[in-house]
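Okay, structure first, notes after.
Note that one protein chain is taken out, while the other chains of the complex remain in position.
The block that comes next holds chain A.
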Amino acid sequence: MRLPNLVRAAGGALLLALLSGCAPSDASTPPEPIATFVAPYATDEEALAAAEEAYAEYVRVSAEILLEGGADPERLGDVVVGEFLESSIVGLRKFAEEGKTQTGTSIVGNAELQRYSPTSGPRELITIYVCRNISAVDVLDSSGKSIVTSERDDSSIMQVTFDYNEPRDALLVSDQQLWSKGKC
């Protein structure tokens, strides 16, 4: 008599547990991903290295356009994406119209990974902090006069975010923000 009672009590407890949702159930199966995204980098180190490479390319292409007075700003589409691309092109067209030019070369210093989010999809995949030194860079108006403001720091930390472009297997800059003063 005792054993069946115990079994019955145990069964009741199990039923209660199931009803109250304490027991693991099929409901906790993770939802299907919206699109199948395979993270392109296995480790944070790989992600940072790829981001540094992509950023160097971004700085190179940007400088090329600016040194040519803002000519063919659409070239930026190779390295930049989204709204940042659109606003950058608009700005560069104005730069060209006003006859401005840039001189000198900037330095890209050390970079640090802020985050790599391999499971959240290709947008804003990686954000890094990177040091920039633009002490040798000058911007001139059409009369050859420098228009650099006095607030500009020679060296700064940038926060740069990249989207991953799957067809091209490339990281493209989707956002850049001046983060703080830096030293490099």
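To be clear about the criterion, contacts are C-beta pairs under 8 Å (C-beta built on N, C-alpha and C of every residue); 3 or more make two chains touch, one makes a residue touch a chain; residues count from 1.
The criterion applied here is as follows: contacts and distances are computed from a predicted model.
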item: Undepicted complex member, UniProt protein name, chosen from "PKD domain-containing protein", "Nitric oxide reductase subunit C", "Regulator of SigK" or "Iron ABC transporter permease"; value: "PKD domain-containing protein"
item: Residues in chain A touching the chain absent from view; value: 27-28, 58-59, 62-63, 66, 70, 83-84, 87-88, 91-92, 95, 102, 106, 114-115, 129, 132, 134, 137, 139, 147-153, 156-159, 175-181
